[in-house]
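Just one protein chain is left out here, and the rest sit where they should.
Order of writing sets the chain letters: A and B. Residues in each chain are counted from 1.
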Amino acid sequence: MNQAGPADGGGIPAGTVRGAASLVVEDIAAGYGAVRVLHGVSVTAAPGTITAILGANGAGKTTLLRAIDGSVRPGRGRVLLDGVDLAGRRPEEVARAGIGHVPEGQGVITELTVAENLRLGLLLRHRADRGAALAEIYQRFGVLAERRNLAAGMLSGGERQMLVIARALAANPRVLLLDEPSLGLAPKVLSGVLDLIQRLRDESALTIILVEQNARSALAIANSGIVLNLGAVVAQADASVLAADDALRRHYLGF
Amino acid sequence: MQEFVEFTLSGLATGMIYAAIAMSLVLVWRGTRVLNYAQGAMAMFTAYIAFTVINHTGSYWLGFVAALMAGLILGAAVERTVIRPVTGKPPLNAVIVSIGLLIGLEGLAGVLYGSGYRSFPPAYPITGLSIGSVALGITENDLFTAGAVLAAAGLLAAAFRYSSVGLRLRAAAFSPGVARLLGVRVGRMLTLGWALAGLLGALAGLLVSPGTFLYPNSMDTIFVLGFTAAVIGGLESPVGAVAGGLILGVVLNYVGGYLGSESVDLFGLAALLLVLMFRPTGLFSAAPARRV
Partner (left out) sequence: MPTLARHLGIAIVAAVVLLLATNSIGDYRNYQLTELAAFVVAVAGLTVLIGLSGQISIGNGAFMAVGGYIAALILADLNWPLIAILPAAVVGAALAGAIFGVAAARLRGPYLAGTTLMLAVALPSVATRFQSVLGGDQGLGFFVTVPGSVGSNVTLIHWQAWVSCAAALVTLVLLANLVRSRVGRSWRAVRDDEVAAALAGLNVARLQILAFVVSAACAGLGGMLLAMWNESVSPGLFSLTLSIQLLTAAVLGGLGSLAGAIWGSAVLVLVPTYLENLATSHGMTATTSSSVPILAYGVVLIAVMLAFPSGIQGALVLLARVTGLQQLARRAAGPLAWQSRRSVQSRPAAESSWSESESPRPESELSRPESESPRPQSQPAAESHEKGTL
């Protein structure tokens, strides 16, 4: 399988359409303490696409997202958002630059209400835009509108997943990182979430990076994907190509 | 009966002071999981600053404001320089650093002002109030004390609940990792939390110093009793802190009044031990015991 193409930050005028940014990860090496997890990973996510990050447990998928969002400082490499290198910046600065991350295991702030969780996301927008943005979110996520004054801790698993995605969207990100959104969700809810992710790409032209163990579902909606194994990229191609590759599927993707 | 009323009312007034200290401890605890043993000493130090300003300018209120500002600044400075390096390390480090701060501030105050007792002016007269011929056991100053603490608590509560900064502060305290991902500058929020706690502590120092006189160790007992109040109310709850403070203030006042003032500290110790042995999360919380 091919390695990453040329690091492409250009092509689309940077920042003109909010929500359509390119993300290029170049040769990222990262880990925790003495344990190195990623050994030079490169990914290119074109604007307005869904890029799937696949691989078995422990392959380094979550670490890659953390290296992108700033939670883990990479030992080397660059993270280019529309050409601007964000590697090494603190997570809050990366978030302010426009990379939203919905971490694995949801991350609703249970002590706050649904509305307060959303308000938190909205804080990254201009004050003038917040009202309209909130209204739009309530329209799109009817369930959240109904439960807006409930403590977030009282929501079901699927509703929480909705909340964290909505909250991330509230911040108006240019790139959205989703870490295992399917985890712990019932199949019906899962398909709803996947639907939502697809629509986000189609309707809002959001650039989405989707980490998933459920490779089949991920490849069904993704434009392209990479497969990680033991911290290195073993495959990178269009989603349809990856899905069609029998050896790859059986070896790394489990189906 | 009259004695009882007097003890109750003056106990409530003292309880407000404990409540202020307890609230600042809760604020810092929720935000940074550090117990600030130096909270009382910081309050003492800001009271000395007020003392200096009052003596130089002759204006009580100028000193009052100066102490509050100093409380904000001192709280922020302490968090940035001394506490930040030990967050994330084992809790023992933070405890020792905080004790070091306690004793260091007491030493500094002694070096700058000497160890003698200074008299500190009250905000309002301390003549006893009465309704008709019934002495109430409290003074105008006590009313001001209660009002000031309640106002500060109310303002803080409102700010936390309704303002953007308050939302960020709460998010940073509840889930710092998630908050970061939403662009919240968690570090700044921690500093802000400590600054606000410093402000509350400064208020407590101003309010209590007229009664205790001001000297380097003057806030030691007030601090441990404020800590006891926070424990009674549960370290997680600002409302509990106020309740704990009031309860403790009243109970200890009964002890002091009916059993003698030498028994107060011992009773406080007993109260602390009892609460920690049987309801370690505080009298009001339903949460499971937190193993710290």
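FYI, a contact is a pair of C-beta atoms (placed from the backbone, for glycine too) under 8 Å apart; a residue touches a chain by one contact, two chains touch by 3 or more.
It should be emphasised that the depicted structure is a prediction, and the values quoted were computed from it without experimental measurement.
Q: If the hidden chain were put back, which of A:G55, A:P91 or A:G231 would touch it?
A: A:P91
Q: Check each of B:T8, B:T52, B:S164 or B:S263 against the chain that is not shown and name the one that touches it.
A: B:S263
Q: Which residues does chain B use to touch the chain missing from this display?
A: Residues touching the hidden chain, for chain B, are 29, 31-35, 37, 82, 85-93, 95-97, 99-116, 172-173, 176-177, 180, 186-187, 190, 216-217, 220-221, 224, 227-228, 231, 260, 262-266, 268-269, 272-273, 276-277, 280, 289, 291-292.
The working rule: only the chains that are shown with their structure count from here on.
Q: Provide the residue numbers of chain B that touch chain A in the complex, in ascending order.
A: 164, 167-168, 170-171, 174-175, 177-186
Q: For the complex, which residues does chain A have touching chain B?
A: 69, 71, 90-92, 95-96, 100-101, 103, 107, 109-112, 116, 119-121, 123-124, 167-168, 171
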